[in-house]
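Note that one protein chain of the assembly has been removed; the remaining protein chains are unaltered in position.
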Amino acid sequence: MLNGFTLALVYALVALGLTLIFSIFEIINFAHGEFYMLGGYVTYLGFAVAGLPYLLTLLLAIVVVGLVGLVSERLIFRHLRGKTLNAFIVSLGLLWVLQAGAQLSFGVLDKSVPSAFAGIIRLGGLIISVERFVVVLAAVGLIAVLYAFLQWTRLGRAMRAVAQDPDGAALQGVNIEVVSMVAFAIGCALAGSAGGLLAPLFAVSPAMGALPVVKAFIMIIIGGMGSLPGAVVGGLLLGTVEGLGSLFFSSAAVNVLGFLMVIAVLLVRPRGLFGAA
Amino acid sequence: MTRLRSHGWIIVLVAVMALGLAAPAAAAEKTLEIGVLGPLSGGAASYGVELVRAAEIRTDEINKAGGLKVGGDVYKIKLVTYDHKASAADAATAANKLIFQDKVKYIIGNAVGATCNAVQTVSEPQKVLFAFVCWGTNNLGPDKPYSFRSMLSQWEVAEPFYRWVKDKHPAIKKIAIISPNDTSGLDTNTAVVKAVKSLGLELVAEETYERGTKDFYPILNKILAKKPDLLDVAASPPGEAGLILKQAHELGFKGAKGWTAGTNPASLVSISGPEAAEHLWSPLNINVKSDFVDAKVRKFGDEYEKRYKEVPGAIAVANYAAFDVITKAMQEAGSVDTDKVLAALTSRPYDTVWGRLAIGAKETYGIDRQFLYPMVISEIRSGKSVDIEQVLPAALKVMKK
Partner (left out) sequence: MPPSPALRRPLIGYGLLAAASLCLPLLTRDTYYVDVATTILMNLVLTMSLRLEMSTGQLNMAHISFLGIGAYASTLLVMRGGYSFWIAMWVAGLVALLCALPIGSLALRVSGPYYFLITFAFSEVVRLIFNNFFVGWFGGPSGLVQIPKPDPIRMPGLQLTFAGKVELYYLMCALFLVAAAVLVRLDCSRFGLITNAIRQSDLLAETLGVRVFRGKLTAFALGSFMAGITGAFFAHSHQVLHSSDFGLEPMVLLVVFTVIGGAGSVWGPVVGTVVLTVVSELMREFHHYETLVYGAVLILIMLLMPEGLISLPGKLDRLLRRGGGGEAEAMGVGVAP
């Protein structure tokens, strides 16, 4: 169970990025999974190929993917605020560009990334590999850093203001352009960090972003789109349901369960558990 | 609205379609075009990529030697490859393009069961010789005389493999299998289940997972609770099989490991790590570096590794052999007409990289269209694949005089 929890936490990072972007831009970025994939490849290149220390490559993944996100925002997404449909197509285009780019650069086969930490920890009756334990710590750490940023820095507070009420925030003198840019970059960086964290566990491949992004969507719908605590809670909830479900049902049935949960939430309480009305 | 706006687009559309139609026809100067299809992107991409690369190597060998001499003509072989992305609809369109526009009469190479069916709806009526590695049971049959499977499938391999397991390792009684949830996976599971039961072994778990899954802990927890003696990752591709074994190792599994439909141990080990893959048995794999295989296979393996920086698996060797055999059959028939080549192909055994190749297995499929060759059971020791025994598929035993 603890291991399912590990995965859910990391996917929650992806979900946080997705929902952060949604809260500012009101668009659904379908290419979000590709930023996750980029983070994985940066870690692969840094750690498996260049032999840099793992934690450094994780940091590198965050920075590089954040920068790519920044560029994407400046060139593409800043023109699409609020335009759900066009943003959907554009993000699809970006998805294809990034995925094809990865395939052409790295080939289509899975590339493995060695484990950064060996060994097993016993906590009471629970057994968890050191590797996964580090992943949990890192994920929790990143979530804590994000929280601190949003609560206690000026830019973070400005971001929350824009998410709640862009016009009001503008009247208060907030620079919407800068805030949006940073938000997008952070959202992508979060996805990249998740990719970097899971790379040693699951290897990297150009199509690796497809599954996490779907899971992230389910999480933010349950938790409430645009809500950051919602993303985390949604993540843990989905992880729990899927973990329990897979004990009794086939994997296909568990997938159906996830989507049925989405439908139920959207019908009964579209704003999710924590979303704004 | 002006005339330009409302009718402008109709004019443009007609122009665009005319452009599409006006694409120049290929110059036909004793070139033999051979089609290769496969999933070249997405999860199953490793299969498609191996098929194409093997085809390229054999084609280059033939062309460098002066071309393919058939009857009184010399042909330069040109490969036409398309990516069907593992989608049946895309495969049908690609097949249409190959057959009707590129005018190929030979498609050598395809993978992923559902796409084979789709291609066959076009290739069979058009008498196009179609050699593939797809494992769908219904991909071969008397109603599909032009279709061949160039690699051993689970039906040829499962029974001899498990018989070997039972003979050499009698302590193994409880078997668990896990495959992806698609045609190949389900058919492989069926074949393995049948073999296991016919030999009197106990099947304790039969599981499937959605392609693209990375976290196998839930499924493994379920399986390991039944305490299997042997875990067979069956039809899982190298990336996913590697993850399954790695995670099984993390969960403390210490039993025997099998990979009935495994084709590329090097790839698997690179994902699982040598420890997790230790003592993994693969009956279908071809180890291009071992002494068990023909020198020609080793040469092929070296060339492949030199060109592509990766070690080829059984699928690459299979398609290389298919290219080899089919071009030899053309020479035997003295023609590139598919009916004549078909007759030549099924009339006698050929010498290939596998050694003596026979085409048979009528008992299973109703028609002799399965390439048969000796299988070599290999075991992974310290991260390297070591061949331990050569075994004959049942259909080949029947055919050996």
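Letters A and B mark the chains as written, and numbering starts fresh at 1 in each.
FYI, a contact is a pair of C-beta atoms (placed from the backbone, for glycine too) under 8 Å apart; a residue touches a chain by one contact, two chains touch by 3 or more.
Everything numeric here is computed off the predicted structure, so don't read it as measured data.
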item: Selected from A:V135, A:M225 or A:L238 as touching the chain missing from the view; value: A:M225
item: Residue among A:L104, A:I120, A:V178 or A:L247 that touches the chain left out of view; value: A:L104
item: Contact footprint on chain B, counting only the chain that is left out; value: 1-2, 4-10, 12-14, 16-17, 19-21, 23, 40-41, 80-83, 85-89, 92-94, 96-97, 99-101, 113-114, 117-118, 121, 136, 138, 181-183, 185-187
item: Chain not shown, touching residues in chain A; value: 26, 28, 76, 79-80, 83-86, 88-90, 92-101, 103-104, 217, 221, 225, 250, 252-253, 255-256, 259-260, 262-263, 266-267, 270
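Following the convention adopted for this analysis, only the chains that are shown with their structure count from here on.
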item: Gap in Å, rounded to a whole number, between the CA centres of chain B and chain A; value: 36
item: In the complex, chain B residues that touch chain A; value: 40-43, 45-46, 49, 181, 208-210, 212-215, 217-219, 221-222, 238-239, 242-243, 250, 267, 270-271, 273, 310
item: Residues of chain A that touch chain B when the two form their complex; value: 3-4, 7, 99, 103, 107-110, 112, 114-115, 129, 198, 201-203, 205-208, 210-211, 242-243, 246-247, 250-252, 255
